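For reference, the structure I am asking about is given below.
Shown here: the complex without one of its protein chains, the others still in place.
This part shows chain A:
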Amino acid sequence: MECRGEAVVEKERIHLRPVTLCDAAPATLHLLPCEVLVNGPAPVGRFFTPAVRQGPDGLQVSFRGRSLRGEEAAVPPGFTGYVMVTEDRGERLKGKQDFSGSSDSDGEGDEQELVEAPESLEREFDRFIGATGSFSSFTLWGLETAPGPDAKVHGALAWPSLAEAIHAQVPED
């Protein structure tokens, strides 16, 4: 342990800015039943949101010509949903200078995002992360039919209540 200074330890931490949890503006989230292999801006409000209809058996919309059926999924009681983004650091700033005005480099950036593993939180160590949006429910979409109670997402949303039981202190004898 002696050989490890506090600086080394600091490198293994991502600091979450608490103030952003209070300031986060409400965000609208949709969980789609397909993989879109891009991370970046998308005109959701122009193409997707206006096409959402309330049908007899729940929400309807189409995406890339396929029919989707949706339902609202609530964040479990006692929990809040947040969208979190890590803050820029040196390397990113360098990328930004190239970005000035040219849209070609924009597309290149998107491709780079693709190569990264989804679990990239680890890559973000030694930096700051903050909430950019908050939500208390999101829309869950299924292909052709609504996801329904058997959807795995619903199982996942039951996790906090089970986790509470697993991790609660046990009664004394």
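Throughout what follows, a contact is a pair of C-beta atoms (placed from the backbone, for glycine too) under 8 Å apart; a residue touches a chain by one contact, two chains touch by 3 or more; residues count from 1.
We take it that contacts and distances are computed from a predicted model.
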For the chain that is missing from this picture, which UniProt protein name fits: "Ribonuclease H2 subunit B", "Trafficking protein particle complex subunit", "3-methyl-2-oxobutanoate dehydrogenase (2-methylpropanoyl-transferring)" or "tRNA methyltransferase 10 homolog C"? "Ribonuclease H2 subunit B"
Even though one chain is hidden, which residues of chain A still touch it in the full complex? 1, 4, 8-9, 12-23, 27-45, 48, 75-76, 78-88, 106, 109-110, 113-114, 116-122, 125, 129-133, 149, 152-156, 158-171
